[in-house]
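First, the structure itself, so that you have it in front of you.
Just one protein chain is left out here, and the rest sit where they should.
Chain naming follows the written order as A, B, C, D and E, and within any one chain the residues start at number 1.
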Amino acid sequence: MRIVVANPNSTEAITETCVGLARAVAAPGTGVVGWTNREGPPVVDSFHADYLAGRALVAGLSRLEPAADAVVLAGFGNYGTAAVKEVLEAPVVAMAEAAMALATLLCHRFVIVTTSARMVPYTEDLVRLGGFEARCAGVRAVSLPPVTEAAPPPEAFVLALADHVARAGTELGADLVILGGARLSPYAADLRRAVRVPVLEPVACAVPTAEMLVRLGLRQSKVGKFAPPLVS
Amino acid sequence: MRIVVANPNSTEAITETCVGLARAVAAPGTGVVGWTNREGPPVVDSFHADYLAGRALVAGLSRLEPAADAVVLAGFGNYGTAAVKEVLEAPVVAMAEAAMALATLLCHRFVIVTTSARMVPYTEDLVRLGGFEARCAGVRAVSLPPVTEAAPPPEAFVLALADHVARAGTELGADLVILGGARLSPYAADLRRAVRVPVLEPVACAVPTAEMLVRLGLRQSKVGKFAPPLVS
Amino acid sequence: MRIVVANPNSTEAITETCVGLARAVAAPGTGVVGWTNREGPPVVDSFHADYLAGRALVAGLSRLEPAADAVVLAGFGNYGTAAVKEVLEAPVVAMAEAAMALATLLCHRFVIVTTSARMVPYTEDLVRLGGFEARCAGVRAVSLPPVTEAAPPPEAFVLALADHVARAGTELGADLVILGGARLSPYAADLRRAVRVPVLEPVACAVPTAEMLVRLGLRQSKVGKFAPPLVS
Amino acid sequence: MRIVVANPNSTEAITETCVGLARAVAAPGTGVVGWTNREGPPVVDSFHADYLAGRALVAGLSRLEPAADAVVLAGFGNYGTAAVKEVLEAPVVAMAEAAMALATLLCHRFVIVTTSARMVPYTEDLVRLGGFEARCAGVRAVSLPPVTEAAPPPEAFVLALADHVARAGTELGADLVILGGARLSPYAADLRRAVRVPVLEPVACAVPTAEMLVRLGLRQSKVGKFAPPLVS
Amino acid sequence: MRIVVANPNSTEAITETCVGLARAVAAPGTGVVGWTNREGPPVVDSFHADYLAGRALVAGLSRLEPAADAVVLAGFGNYGTAAVKEVLEAPVVAMAEAAMALATLLCHRFVIVTTSARMVPYTEDLVRLGGFEARCAGVRAVSLPPVTEAAPPPEAFVLALADHVARAGTELGADLVILGGARLSPYAADLRRAVRVPVLEPVACAVPTAEMLVRLGLRQSKVGKFAPPLVS
Partner (left out) sequence: MRIVVANPNSTEAITETCVGLARAVAAPGTGVVGWTNREGPPVVDSFHADYLAGRALVAGLSRLEPAADAVVLAGFGNYGTAAVKEVLEAPVVAMAEAAMALATLLCHRFVIVTTSARMVPYTEDLVRLGGFEARCAGVRAVSLPPVTEAAPPPEAFVLALADHVARAGTELGADLVILGGARLSPYAADLRRAVRVPVLEPVACAVPTAEMLVRLGLRQSKVGKFAPPLVS
C-alpha cells in the first residue's frame, strides 16, 4: 500500500517531520511517501495561507504519479480538504478530522491546542464544520516562533503545553488533548510523559485511518458533496 | 464612494450582470466598478472551484489600484471570504452572508435555492459556518445548464423557481427565499411577481450593506480572526 | 424617505439622543422623525417593562400619520417587535436585530454589553430567539444609575466599558462589541477610541438598514409569522 | 390553597372552560378561581394579540385581592409569562411550559398542535425560548373558526386532530401530543379515545404543577431574571 | 394511591432517607413504600455502577407485588430509566428528570451539584440525553466521603454547597440549583437558609409529579420508545 503524506505548506522540514511520524506508525506493508506543496505558503497560519495552500494542493495532488492508494493531508486545517476529496478517486484523510473522529471514542471532551492566538477562531470554524462542537471543550493557543526561526527548546515548551492541558482539564473539563498543528507534533512523545490525559498527534491518527480505508475498500462518498467536479 | 463588485469566477458576463444589479440599487454617489477573477474558474460549482477561485481572488484584490472603499464579493459561496477580509483593510461583504444576515430581519425561516444538487451540501456548510442554522429552513436546488450554454428561458425557469418556493413554504415552513447563486439573480424580478414571499437577490443585499459600512466607518474586526496575515 | 425612529420607552431625552444618532448616519434624502412611546414605561429594564412598552408601541405606531416609509425600533430589546412587524405594512427594523445581523459580517463572535445584571438573561433570550447563539460569545452587564438620575461621567464610564470589552476578548474570544441599550449609545464614539475591536452602536446599524429595505422594496415577510393580525 | 386560573384573553367562555378543566384535576383542598383578562384581546392569535394580552394581564394580576397561592396562566403562549413571574411573589405556571416540561418525562419527542397556520412560527419561538427543541418533533396546525363563531362539531374535529397526530407519528416520530391552545382543550378526552399516544391537555398539566410548587414552597427564582421590576 | 420510591442502589439508609423526604411532601392519601435495589451496587458513582443498578432494578420492579400506581426512581442518574419505563405499565418518574423538568419553569438556567468530580461527565450526559442543555448552566461537583463512612457534618458541608451555588451564579449565571445525588438531599433544608436561589431536592420534585400523573391518568408513551419489550 502506498500512502502519500501531503504537507499543505511548502516547508520541506515539516514534510520530513510528518513522514517520520507517519512511518513510525505505518503498518509493515505500507509505503509512506512525502509530498510537499511547493506552490503553497511556508506555513498555514491564516485564512489567506489556507487558500494559498488549497489551490496548489489540489492541483498538485491531482497530478500525482503513480496515484496513491490513499492521501493523508498533514496539516491541521481545512486548506481545501473537500476539494481534494472531490478531485481524487483515492481515499483522502485530513489529519484534523482523523484526530477529532478518533477522539470521540476516547474521551468525554477534547481540547485542541493550536499554534497562535489568531488560529483559535480558524480552528473553531474547523470544529464547527465537522460538527464536533458537542465533543470539543475548547481551543487553546500556545505561542510558536515564526517557522523560519528555530523551534523552541523542548523542555520549556513541553512544560507550557502541559500547563495548557492541565488548565483545559480544570477550566473546560477536557480529558484528552489534540495537538492542532504539524509544528506541535514533534512534542507529542514528551508531552505524554508530562500529562495524564491521552495526547493525540494527528499524523499518527490519520495514517492508520487511511490504511484502514484502503483495507476496507472505502473512500469518501462520491455521490453528492465529493462528486468529481465538472471543471478540473 | 467606490465599491468594487468582485466576481469570484472568470466569466465576464456574470460580472456584468452583477454590476448591473449593483448599479440598480447603489446610492447616487456610489461608483460601482466590476472586477472579474480572470485567474479563477468559469463558475464556482464545487469545492475545487471554490479553492481555485479563492487564491486568485485574494491575490487580485490585494493589488487593486486605486483601493476600493468597500469590496462586495459577488458569488454565493465561501471562496476565501475570510482570507479577503484578512488581506484587505477596506470592508468586505460577501453576498451570501449579506443576504442571510438581512433575511434574519425579515422572516421566520428562509430557504436558499442553489444552482445544482451538488451545491446543496456546499451551501449547507456555508449556512453552518455562518451560524444561521436556526433561521435556515433548508436548501433546495434547481437545475441550470452549464455556464457555457444559454441561460434557460425565463418563463419556464421562473415557474420552476416559484414551485420550489411554494414547496419550501409548505414542506419547510420557509417564508422568504434567497437566490443562492449569481446565475439566479437575473430572475429575481420575475420571481417576485410569481410568489408572495420576499425574494432576496444577494447582490442587491450586499451593495447597500457595503455602503452602510463605509458610511458608518465600520469594517471587519482586525483583532483576531481577520487580522492581517503575516505572509501575504 | 421618511423614517420614524420609535423609542419604546417614554423618556423624551432618550428619543432625542436616538434621533441625533440616527440623523448623524442617515442618507441625505432621509427624513428622520422621532416618536416617543408616551404610554410606555420610562425605561425597558425588565420583562414587565417590555410588555408595558410593547402594547402601547403597537397601538401608537399603527396610528402614525403620515405613515412612515420604515420604522426603526430604538431600544435594545424585544418589546413586541414581531407584533409591530405584523401590524405595519412598512418595513420594521429593531435596533437589536440590526446590530446582531450586521455583526455576523464583521467578526468571529460578538459580545453584547447590557445595562444591568438583570438584563443579561433578558438579552440572552433575545439572542436565542434571533438564532444568533453561535455568533454571540456572551452578554456582559455594566451598571447604570436609574434613568431619572444623571448619566455617569463619560471618562470613568468609558473606562469601565473598555474594561468589559477587553475581558470579553480574553475570556470569551469576542472580537466585536454591541452596545446593548440606548442609554449606552452616546458613549460609542469615546469607546471606539479606547478599544481596538469594532463597536456597534445599534441605532447607527438600524437606520441605514431601514433605508436599504426601502430602497430595495423589501419588508418583513407578510406570509406567515408577520401576516396582518385579524384583530388589530 | 387558592389557585387563580388566569385566562390571558377576554373571552369569558374560555375562562369557564379552563376553570372546568382545572377543577376536574385539582386536589380536594384546592380552590380554583377563574380570572379573565378583560382588557386583553378576545383570543391570542398573533404576536400583536400576545402583547395586547400581556400588558393587561400583568396589571390585572398584580392587583389581585386576595393574593393567590399560585397563578396558572391558561393560554398556550407567551403573553408576558416572564413579566408575570417578575411582578408576582407567588409561583406562576404557564400552561405551555407546564405541558412541555411534563412531556419530557413521558415521551421521546412531542408534537404540538396549534390553532392556525400562523401560530406555527409563534409556537416554534415558544419551544425555542424554553429550550425544548431537542424534544419537540414539530408543530402542526389545525383550522379553527373565529372565536366568535361556534366551535366545530366534536366528531369531525377529533377525527382531524387524530389524523394530525397519526401523521406526526409517522412523519416526525412524535410519540406524544400537546394540545397547543385553550380552544383545543375541550377535545382532549375524545381525542384520547382516538389515538394511542398520550394527549397532554395543558390546563390539566399546569394546575397540579402549581399545587406542587405551593406544597413544596417553591416559586420562580427571584434572583436575576424574575427579580421584582423596579418600575411596577 | 401507592407510590413506590425505588432506590437504585443497595444502601438501605439511602432508601430510608428518600422515603422520609417523599413522605414529607406526599399528599394525604398517598402511601409511600420504599424499595431497595438489593442486587444493585451500594452507590451509583460510575457508569459501571449505573449498569449494575439498572439490570437489577428492572428485574426487581417488574416483579413488584402489589403493583404500584407509580414508581419514583430515587437516584440522580440514568441506571436504566428508559428500561423501567418500557417494562412497567405504571408511570415511572426518575428524580433527575423530574427536577430538571420542574427547573425549566422556575429559572433562567440551573446548575446541578453532583457528588464527585467523576460524576460531572456522567451528569452532563444525562442533561444532554434529556435535551436540557440550553437550560443547564453547568454541572459542579462537591466531595463526599465514601458511602460507607459517616456523612460530613452539616455545617461545613452546607457552607461548601452554598459556596458552589454562589460561584455558579457569578460564573455561570445560574439562578437555581438542583442537588444531583440522593446523598445531597438531606442538606436541602439547611442549604435553603444559606442561599437566595431556589434549591431543588429531586425526591421532593418526583413524588408530587408521580402523584400528578396518576391523578391525570398519564404515563410514559407506550407507542415507540417505551413500548413493552418483547423479551422481558
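Note that contacts are C-beta pairs under 8 Å (C-beta built on N, C-alpha and C of every residue); 3 or more make two chains touch, one makes a residue touch a chain.
Everything quoted here is computed from the prediction, not taken from an experiment.
Counting contacts over the entire complex, the absent chain touches A, B, D, E. Contact with the undisplayed chain is limited, among A:Ala67, A:Ala117, A:Ala194 or A:Met212, to A:Met212. Checked against the full complex, the candidates D:Ala67, D:Ala117, D:Ala134 or D:Ala166 give a single residue touching the omitted chain, namely D:Ala134.
Residues of chain E that touch the chain left out of view are 41-43, 45-52, 54-56, 58, 80, 82-83, 85-87, 117-118, 120-122, 125, 128-129, 146, 224-227, 229-232. Residue positions on chain A in contact with the hidden chain: 25, 27, 91, 93-94, 97-98, 100-102, 104-108, 130-135, 169, 173, 175-176, 196-198, 200, 204-205, 208-209, 211-213, 215-216, 218-225, in rising order. Although one chain is hidden here, its contacts on chain D can still be listed: residues 108-109, 134, 173, 175.
In the analysis below, only the chains that are shown with their structure count from here on.
If you take chain C and chain E together, the chains in touch with both are A, D. One rotation lays the C-alpha atoms of chain B on chain E, and its angle is 180 degrees to the nearest 5. We define each chain's centre as the mean of its Cα atoms; on that basis chain A and chain E are separated by 43 Å.
With each centre defined as the average position of its C-alpha atoms, the distance from chain B to chain C rounds to 27 Å.
Put simply, the C-alpha centre of chain A and that of chain D have 52 angstrom between them.
Residue positions of chain D touching 2 or more other chains, listed in rising order: 120-121, 128, 224-225. Under the touch rule stated earlier, the contacting chain pairs are A-B, A-C, A-E, B-C, B-D, C-D, C-E, D-E.
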